[in-house]
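Have a look at the structure that comes next, please.
In this view, the complex is presented without one of its protein chains, the others remaining in place.
So that you can tell them apart, the chains are marked A, B and C in the order they are listed, and the count of residues begins at 1 in each.
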Amino acid sequence: MKMRILAILMLVAIIFAGCGNEAGKNDPSPTPSTPATSEPTPTPVAEAKSKYYFEYNGVKIYMDDEAKPILEKLGEPPFGSFESPSCAFQGVDRTYYYNGFELYTYTEGDDETEYFFTVKFMSDAVSTPEGVSIGDKAEKVIEKYGENYTETSGQYVYTDQNSKMSFKIQSGEVAAIELSLIINE
Amino acid sequence: MKKKKIISFVIVILVISVLTVLLQKLLMPKYMTQIVEGALTKEYYYEKNKDHDVIFIGDCEVYENFSPITLWEEYGITSYIRGGAQQLVWHSYYLLEDTLKYEKPDVVVFSVLAMMYNEPQREAYNRMNIDGMPLSLTKLRMAKASMMPEEDLITYAFPLLRFHSRWKELSGEDFRYWFKRDQISHNGYLMRVDVKPVGRLPSPRLLDDYMFGDKAYEYLDKITELCKKNGIELVLIKAPSLYPHWYEEWDQQMVDYAEKNGLLYINMLDDLDEIGLDFEKDTYDAGLHLNLSGAEKASKYFGRILQSRFNIPDKRNDEKLKAIWQEKADYYYKMEQEQYEELEKYGYLLKFNMKRNEENNIKP
Amino acid sequence: MLFTSYSFILFLCVLISLYYLIPKRLQWKLLLLGSFVFYFFSGWSNLLYILATIVSTYFIGLKIDELNRKQADYLKENKEKLTKEEKKLYKEKIKAKQWSWLLACLFFNLGILAVVKYTNFAIANINSVLSIFRMTELSFVNIILPMGISFYTFKTMGYIIDVYRGKYEPERNIGKLALFVSFFPQLVQGPISRYDDLAQTLYQEHSFEPKTFSFGFQRVLWGYFKKLVIADRIVAAVLTITRNPEKYDGIYVLVGMVFYAIQLYADFTGGIDITIGVSQMLGIEVKENFIRPYFSKSIEEYWRRWHITMGTWFRDYIFYPLSVCKPMLNLSRFSRNHFGDKIGKRIPVYTATLVVWFTTGIWHGSSWNFIVWGLLNGIIILISQELQPLYEKFHQKVKIGDTFGFRLFRIGRTFLLMSSLRILDCYRDVGISFKMFFSMFAKPDLKPLIDGSLLKLGLDMADYIVLIAGVILLVSFSLIQRKGSVREMLSAKPAVLRYSIYIVLFFTVLVFGAYGIGFDSNQFIYNQF
Partner (left out) sequence: MEELLRILEELHPEIDFNTHEHLIDDKILDSFDIVTLIAEINDEFDVSIPAHEIVPENFNSAKALYSLIERLKDED
């Protein structure tokens, strides 16, 4: 009987898979009860940090970093802070006032962990790691950050990973600088 | 035999329905402490005398900043605030639509801050704004316009499906308010007498786009439309709260919109001196919301405009209304006094600071 | 459309009402329409896959049958003329033709399954080979696995093989065949019904039978209880443990194992309860897929009682054909002559067993975890087979009778063994699975069981109480069930008691079910209320 081929055929799908080492990094579905729905998920790319960050007194701040350890390193904000609950109180946004910049955080989760979502530059006392500060010429922004920006509402916006660097340009000069988290709506 | 079967079937359905209603009432959040904003929508339907000159719609910038009692006492204007926590433009529209089933005001006041949101923000706010409404097509349409991606329409028809897992968190409050509610507002106004002066406010952040979104405009148009159709004057208002920041660009859009549609738009931030607001004393959370003294000042200012612009007659001589509003005023002053007493005794208001109560071991 | 979605409930209400209102001869057509609607809602492109399978299977089935007729006619016509040899030759010629048609059908449908299910797995494996030679790696393709494809493909393959074997005639109505393949209660997770079991009851006209209907409804309710109250609740802890192996090793692995066993049982058998119950509400009888599997006393018995339709499918269409095919018999003879009787006898069984378990493994999921899991199952079954005589001798000497205690011991042993194997289902890869398994013995620290750590896995005290009550209910239900149908027993009880039980069960599912926001999106935003 040719049933043998039949059985071999059953294996076609398997042999097809070839042999390799333990590289099957597919996430096995936790419910093999419905094996037909367990989809292989490709290996996730390790998420790199954005090239845009803020540095003050040697402390680096990336967007979506947990705020607590960094705030501890920076020390008490010299000009205090502001807390804004939304209409009803869930989710508190906080603003910390430092010399020349403001740090914005949001909270998430049951333990209300704080994360950074914006650094706002307030004066030319601080500059971006690339060396741009308020009052610089617009050309300097392009010189330091390149041509790869989008222009909206009079702002040059550079994006990378989860962060964006925005420069508001007024009469050829940088009027405002903000590093912020990109929020998907 | 067959008859018996049908009877028992009917009984089973009846028992299930009754139990469902009881369970649903028990398991739904009561919003009687801490987040009392959640009870606002429902409270309107308990109001016996649903006949107002003015209806406010909007978020915390209406229900914390205007006091209908002041409007009555100063100008004889009857009003109700149909506000809700983070009430978005579509919430406002449908709430107004539902309100018009009960009454026809002369003036509708819409707080424009919510124009900044073009998307539903949080499920919790949807529940607070919508759940209090009796089941109707309006309610379902409202839910449909407001839902976050993870929500199901059916849970607005049968909230038990949403709140069933609250069996874990049932507290005395849930049993106490199983079938009744306390009155927590004064015609929609939430009273706070505590003070927290304004300090330094965060400087306004840059926005990608200063234009209000399409959906926000769509529903603002619908509100305008609805008012026109019913012969109601619509007033757009920016209440005198200092934060969130009200951008120039936003203000201009509202000026333009009002002009185009022949509406009155008042940015009260422009008239802070005339209103007489003192942000050292008139806010309870450093500029986000006004406290009682702030709200009364804002109401006096705004009432004057209402009276002069729209000729709303002074009804203080109407005996029937007088009695109704006297009762309301009594409750208002009683609550004011209680809050001051509480403030003196504990240093803060118990109802709004559950966490501090726990720390201090106080049971309100 | 998942069983636990509101749209499914709505769909069901509409379908069932229509089903009993329309003329009976249209009933099966409504079911077909309903099945396609059901399938459509899980993505319209899915429909193309299932249609391809239905159409190819349908026409090839007819083709094979046509050849049969041709053969019969030819032999009848030339009955006198042909010699025995010639007849045999002709038969073989026809058989060969049928064989190629069968092959084409299997190739086509298995091909679809292979491409959608295993392409990315193959790419991952090829890439790991490529990376050894430092070559550019292939990128993954984005294929969405059509819902239930493993199940309906196996259903159709069983059908076409049976037609080829002449077990029954092919279905001549393509609509009817389509209904057999796509019958919606079975689409998501089986059971893998056979055509000769299901077809007739599917196409028959069914009038409303209150008793069958209410039995079906009860079973559906019971299924939802298992799925929503138990499985979907305990899954939080299972995921916490298995997604964070660095944090939760040692005794946590055991906890995870047992929890996963509960989750899997409640989820899978609950789903099948819904499938069978819904079918019953429609008057359709679907074969059982489980017989209280956790009461099994050996692995071999376990696999006869767990996911039965899958086990018998592999047995009938792979194990037997493979182990009795000519080359295998020749191999057996050859090895018997060369290596002696003992080894020779075992070769066909061993080969077929390992092949079956390898296939079973990869059928469950396209990853090495499942392959290793399958092979381990096969190996353990073979080992226990070999040890059988030893056991028997041991028992004769020690004289442990078939006591209750000993039965309990065997049941516990089988449960733990199967649960340990399932570790492979849970962890990211094979290496971690083994590491976690051995960490149970390396770190026998029992403290987490009592110091409150269990409350930090995503379940609070209230959840545990519900779970414990639920599991007690499941176990007692199974114990009673050994004496016969629980629903039959209940129907003999007074109506008031009966209805109260249903109402309580209904509200238990409604209130204690782990569904809706807070469970599916991990947004416990109402915690503060």
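The rule we apply is simple: a residue touches a chain if its C-beta (ideal position, glycine included) is under 8 Å from a C-beta of that chain, and two chains touch if they have at least 3 such contacts.
Every value quoted in this text rests on a predicted model; they were computed, and no experiment measured them.
From the set C:324, C:354, C:417 or C:490, the residue in touch with the chain omitted from the display is C:324, counting the whole complex. Across the entire complex, the residue among C:258, C:291 or C:349 in touch with the chain not shown is C:349.
Across C:212, C:385, C:420 or C:481, the residue that sits in touch with the chain not pictured is C:385. Residue C:165 is the one among C:70, C:165 or C:443 that touches the chain missing from this view.
Residue-level contact of subunit C with the missing chain is found at 162, 165-167, 300, 315-316, 319-321, 323-326, 329, 332-333, 336, 345, 348-349, 352-353, 385.
Assume only the chains that are shown with their structure count from here on.
Most remote chain with respect to subunit C, judged by CA-atom centres, is B. If you average the Cα atoms of subunit A and of subunit C, the two centres end up 42 Å apart. With each centre defined as the average position of its C-alpha atoms, the distance from subunit B to subunit C rounds to 53 Å. Multi-chain contact residues of subunit A, defined as those touching 2 or more other chains: 90.
Shared contact sites, meaning residues of subunit B that touch two or more other chains, fall at 34-35, 122, 124.
Every residue of subunit A that touches subunit B in the complex is listed here, in rising order: 79-80, 82-91, 95, 97, 102, 104, 118, 120, 122, 152-153, 155, 157, 166, 168, 176, 178, 180, 185.
Listing the residues of subunit C that touch subunit B in their complex gives 6, 210, 460, 462-463, 495, 499, 502-503, 506-507, 510-521, 523, 525-529.
Across the complex, subunit B meets subunit C through its residues 5, 8, 11-12, 15-16, 19-20, 23, 27, 29, 34-35, 122-124, 150-152, 154-155, 160-169.
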